[in-house]
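Take this structure first; my questions come after.
Note that one protein chain of the assembly has been removed; the remaining protein chains are unaltered in position.
To keep things simple, chains are lettered A and B as they appear, and every chain counts its residues starting from 1.
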Amino acid sequence: MENLIVLKDIVVKFDGEQVLNSINLEIRDKEFITLLGPSGCGKTTTLRIIGGFVEANEGDIFFDGVRINDVPPYKRQVNTVFQKYALFPHLNVFENIEFGLKIKKMPPKERSAKVKEMLELVGLKGFERRSIDQLSGGQQQRVAIARALVNRPRVLLLDEPLGALDLKLRKEMQTELKRIQQSTGITFIYVTHDQEEALTMSDRVVVMKSGNILQIGTPQDIYNEPINAFVADFIGESNIIPGIMRTDYHVEFAGNSFECVDTGFDPDQLVDVVVRPEDIKVVEADEGMISGVVKSVIFKGVHYEMLVEGAGEDWLIHSTVASEPGTLIGMNILPNDIHIMDREEEPVLSEQKEDGNED
Amino acid sequence: MKRHRLIKNSWVGAVMAFLYAPIVVLIVYSFNSSKSRALWTGFTLDWYKKLFTNEVILSSLMNTLIIALISTVFATIIGTLAAIGINAMRKWTQALILNITYMPIINPEIVTGVSLMLLFVFVRDRMGVPLEMGFVTMILAHITFSIPYVILNVLPKLRQMDKNIYDAALDLGCNPAMAYIKVVIPEAMPGIISGALMAFTFSLDDFIISYFVSGPNFTTLPITIYAMTRKKVSPEINALSTLLFLIVLVALVAYNVVDSRRENNKEY
Partner (left out) sequence: MKISRSTAMPYIIWMIIFTVIPLILVTYFAFTDGNGTFTMANISEVKDYVAVIFRSIWLAFVATVICLIIAYPLAYVVSRASEKKQKTYLLLVMLPMWMNFLLRTYAWMTLLENTGIINRLLVMIGIGPFAMINTQGAVVLGMVYNYLPFMILPLYSNMTKIENRLIEAAQDLGAPSRKVFSEVVWPLSLPGVMTGITMVFVPAVSTFIISRMLGGGSNMMIGDLIELQFLGNAYNPNLGAAISLGLMIFILLCMSMLNQFNEEDKEGMII
């Protein structure tokens, strides 16, 4: 696939503070790519660079091979679905969607045909004359998408578009967005702090943190082979345990030696070992490689979430079978489920991954 | 609880009586055939007839409207543009400009009036510009004290506005000027209108500042009223007050009816 947008060594500073540290990113035509990261990681800034609302202090941005650093937003083949939608309250649904076409001086007949088509696409037929404040959050969301898509952009930028919706609606809109992206064939660049959203919808995910790109890959790559403990922890809950890589295929942690599938580390290198909660198998106390005492059990619907203390560590375990608090259990981990990563310099713990009306 | 309500109602009633008693007296005496302000000698509409043939009152009424209209138009345009600019400024320049902007509002009116008078006298006497106290100085003064009210009304509207609204207009193909005309200004329109209304009513009503910058050849209604109260009292003033009161009453009631109707419509 061809690269549609290329960001090259992009640096952005706000009031002397570096918000983006030399970002390099290639975005392919017709893909659904998600910028994922906690508040203040620079994902919205990256989006605004592409939209033309923020000027890069250094670096270049190319669109279809042409440098567009100095092209103002209203001349870019890009449209945006803004955070909290930014619909024009003084215009009704029809007028909002029609806005871009009107600016382009499209004749009224064509205009209303296109608007109708769009309303159908987003499932809001018959809402033309409604005023914006009569719409629910989900409906406003759809209007915002229609208003952007009606201009037939090459790229649609979506800035946390589902952030203001409740959980059920969010799930619905996720499928909806994916459907719209596939049926229109437009490149979607999606910004979110919600890892689940990123994994569900994207062709590729870009994980960002404090102005840097940590990892780019398919959702599977990112989930299964996180590049470091931060990514692992941010993409779903993880157990992160300090360990030592003795040789290729052999790692020591939690007072035990484990077989693993990783290679290429220095002998006796200090590493972080990441194990997903669902990858720890609970067995009888004497059958496990590690044994521990169950501290708490919470029922989560699909599984039980257990906190187990053993070998000087706290272990988070997802299991379909619960063990009583206070019982001694054994834990086993398969080589495939052990992920080794370079030890990060700074502690990961302080990083928040809660919410983010960010940047 | 009942006694509570009685106290409440009588307090409200007493204050309202205090506020309206003088006005009622004025209205009643506008129909009194005697010139006396105390004796009731019979019903007449003479004072109204006299009022409408009084050249001085009619011409100053005209002047008042002209001044209010012109100064409101200028103040609204300058003030709205100013609010847009101020909103985009850095914090400390914004604070500096707003503080100076509030000066005419905070300052006693008499100081504003005196300071403007000094300016016009200075320009005329020391700089030799033939600037006569009258129409021009009055317009300049009224624009000056009206602009802050426009800014005060428009700025909060701009601040409340989702910053992305402007970006969204650019995103959809507007250049910056168009984005302001098509989106930002319509969005701030309620603030612009209330600012303009405020400017208009303050201009109509202003006496103190006008008093210091007016000349003998150009007077507005408040100045004429002042002159009338200084001289031998004429019941024409009562008639004039009654009419003005009725106009305001009708306007306010109409405005409220329209307003509540609009709100009712919104609920559907």
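Criterion: contacts are C-beta pairs under 8 Å (C-beta built on N, C-alpha and C of every residue); 3 or more make two chains touch, one makes a residue touch a chain.
Values in this document were obtained by computation on a predicted structure and should not be read as measured data.
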Chains shown that the absent chain touches, full complex: B
Hidden partner chain, touching residue among B:Ile106, B:Val129, B:Ile193 or B:Val258: B:Ile106
Absent-chain interface as seen on chain B, which is shown: 8, 11-12, 15-16, 18-23, 25-26, 29, 37-38, 78-79, 81-82, 84-89, 97-98, 100-112, 114-119, 121-122, 140-141, 143-144, 147, 149, 151-153, 155-156, 176-177, 180, 198, 201, 205, 207-208, 211-212, 221-222, 225-226, 229, 237, 240-241, 244-245, 248-249, 252-253, 256, 260
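One rule holds in what follows: only the chains that are shown with their structure count from here on.
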Separation of mean Cα positions, chain B and chain A [Å, integer]: 55
List of chain B residues in touch with chain A within their complex: 162, 164-165, 167-175, 178, 182-183, 186-187, 189
Chain B-facing residues of chain A, complex: 51-53, 72-74, 78-80, 82-84, 86-90, 99-100, 103-104, 147-148, 151
